[in-house]
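All protein chains but one are shown at their positions in the complex.
Right, chain A next:
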Amino acid sequence: MLKIKNLTKVYGTFKAVDNLTLDIEEGEIFGFVGPNGAGKTTTMKMVSTLLNSTEGEIYIDGLDISKNIKQAREKIGYMPDFFGVYDNLKVDEYLEFYGNVAGLSREQIVAVSDDLLELVDLKAKKSSYVDSLSRGMKQRLCLARSLIHNPKLLVLDEPASGMDPRARVQMKEILKELKKMGKTILISSHILPELAEICTTIGIIENGKIVIKGPVEEIVNKISSGNNTIKIKLVESNPNTIRLLEEDPLVGNIYENGRILEIEFNGDEEDTFKLIKKLVNKEIPIVSFNHIERNLEEIFMKVTKGGEE
């Protein structure tokens, strides 16, 4: 559905997007995660025909967008990270306007706009002025707008940014609905856990490059395995324990804090079991043994820690 090949965008001497290659299948929900300035918006703008690439190609539904701009634009529904609305325009007129812009007839617009307002839960606001809506409502309306011409591909740049938790849940529900409708979605966020819930695939981007990508579970497992922390509490501080642990090749750094030890451990669950068995066999006086699973937030921080430069 969406094929990005060796995409590069250079601003002056700065590479905002660096030789990025991506392939999104029809019906896939691709979560684009990365810290500020990673190049998410730049990539999405190039996909949405709003920015010329320096290098590389983009295909939507098999169409090279640089050669078939108009057809490509008909297939894309784009929701920018920042956008505005017009004063003196009502919600239904807003949709009508963008419907007109998309070349729809009046009947077509009438036929879809009620459904769209229903989908984004703004039916009650139909006759309100758009600039009087709350931020979350405007975002939902903008999403409805991006759907008006029934595009196959949705490009959503942080659709839930600035929303309160409740509104985020609502946005998630809408996205799930869109997934059911068979849309292909490219969605960006800073927040990995949020995306993990709705996406089928995740790509983490940093400094314009995809650091890692794959199906959600795979990504989560891949990053979290081999990066565990084990926390052990002993009856009393015991130097033998540390020596014993250091012998194990899977153990990394050990942090000692009184009778509590924090151990970096690069093994899977089987390895963890073996480690416990060894410690117990050597009669190390363990009070508690905790396998700390990193959450997605931490994984994200870890994978993208190079961003602060």
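The rule we apply is simple: contacts are C-beta pairs under 8 Å (C-beta built on N, C-alpha and C of every residue); 3 or more make two chains touch, one makes a residue touch a chain; residues count from 1.
The criterion applied here is as follows: contacts and distances are computed from a predicted model.
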UniProt protein name of the chain not shown, from "RsbT antagonist protein RsbS", "ABC-2 family transporter protein", "2Fe-2S ferredoxin-type domain-containing protein" or "Metapyrocatechase": "ABC-2 family transporter protein"
For the chain left out of this view, which of A:50, A:63, A:167 or A:211 touches it? A:50
Listed residues A:63, A:85, A:242 or A:284, member touching the removed chain: A:85
Could you tell me which of A:40, A:73, A:125 or A:140 touches the chain that is not displayed? A:73
Hidden partner sits against chain A at residues 45, 48-52, 65-67, 69-70, 73-74, 76, 78, 80, 82-89, 93, 97-98, 100-103, 142, 145, 149
